[in-house]
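Everything below concerns the one structure shown next.
Presenting subunit A:
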Amino acid sequence: MKLTTKAVLLVGALALAACTNAGRFDNADSVNLNDQPGSGAGGAPGFDDPSSPAYFQQAIGDRVLFAVDQHTLSAEARATLDAQANWLAQNPDYSAVIEGHADEQGTREYNLALGGRRANAVYEYLISKGVSASRLKFVTYGKERPIEICSEEACYAKNRRAVTVIAGSVTS
Partner candidate 1 sequence: MHIGHYISGAGHVGLIGWLLLGPLFNSEPLPFEVTNVSMVTEEEYAALVAAEQSPNATDTAAQPPAPDVTEEAPPPAPREETPPPETAQPAETVPAPAPEDAPEPAEDAPPVVAQPEDTPPPAPAPPGQEDVAVILPETSARPQPRPAPRVAPEPVAPSEPDVQVDEQVQPEITPDESATEETPQDPQEATAPEEAATEIVTEAEEPSGAPERSMRPRVRPRAPAPPLATETAETPEPSEDTNPTASAVEDALAEALGGGTEPSAAPSGPPLSAGEKDALRVAVQGCWVVDVGSPSASVTVVVAMQMEQSGKVTPGSLRMVSSEGGDATAARVAFEAARRAILRCQKDGYNLPIDKYDQWQEIEMTFNPERMRIR
Partner candidate 2 sequence: MMERVKTFFAAMVAALGLIFAAVGAASAAPLRIEITEGVIEPVPFAVPGFVAESTGAEEWGARLAQVVADDLTGTGLFRQIPASAFISRPTSFAAPVQYADWKAINAQALIMGAVAVADNGRLTVKFRIYDVFSGQELGKGLQFQGTTDGWRRMAHKVADAVYSRITGETGYFDSRVVFVSETGPKDDRKKRLAIMDYDGANVQYLTDSQSIVLAPRFSPTGDRVLYTSYATGFPRIHVLDVGSAQSRILESQSGTMSFAPRFAPDGRTVVFSLTQGSNTDIYSMDIGSGGAQRLTNTPGIETAPSYSPDGSRVVFESDRSGSQQLYVMPAGGGEATRISFGQGRYATPVWSPRGDLIAFTKQTKGRFHIGVMRTDGSEERLLTASFLDEGPTWAPNGRVIMFTRETQGASGQASLYSVDVSGRNLKRVRTPGGASDPSWGPLQ
């Protein structure tokens, strides 16, 4: 089963790679890691380019969310990660850093460990989907980098996340 999946992905990736634009490195070498979804999306260069990090971030979806104090991946999260794995397979020159985060309802040290668990869950899932471990790193930010700042569940839900940040090309 696993082998089959990998094979399918590999074939698909090769097929897509064959028709990608060779000029994609022109402006993609540096990616602002602090870019947030929606911020300046319209102007993001290469948003329409399916092989651009901006496309990955916004069309594929660069993040998955977690339940309180959990690091298990929901079905929805797995679907997003499947697409991420797919994209990474199609764009083998990119590497990625997975950032794990927690909401503010927890102590600093525990949240660092919890964010690490979440990032690691994504890391291992992507590897299981065929992404080479050498292209991936993960890091925890605990509760240090919230994107939503209210002290309500609506914000907390968005902060309990793991974000796959496309980090330059492996070769460049």
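Just so it is clear, a contact is a pair of C-beta atoms (placed from the backbone, for glycine too) under 8 Å apart; a residue touches a chain by one contact, two chains touch by 3 or more; residues count from 1.
The candidates were selected such that all candidates are chains of the complex that A comes from, given by their letters.
On a predicted model such as this, the values are computed, not experimentally measured, just so you know.
Of the numbered chains 1 or 2, all belong to the complex, but just one touches subunit A: 2. Contact residues of subunit A toward candidate 2 in the complex are 71, 97, 104-110, 112-114, 116-117, 120-121, 124, 139-141, 144-151.
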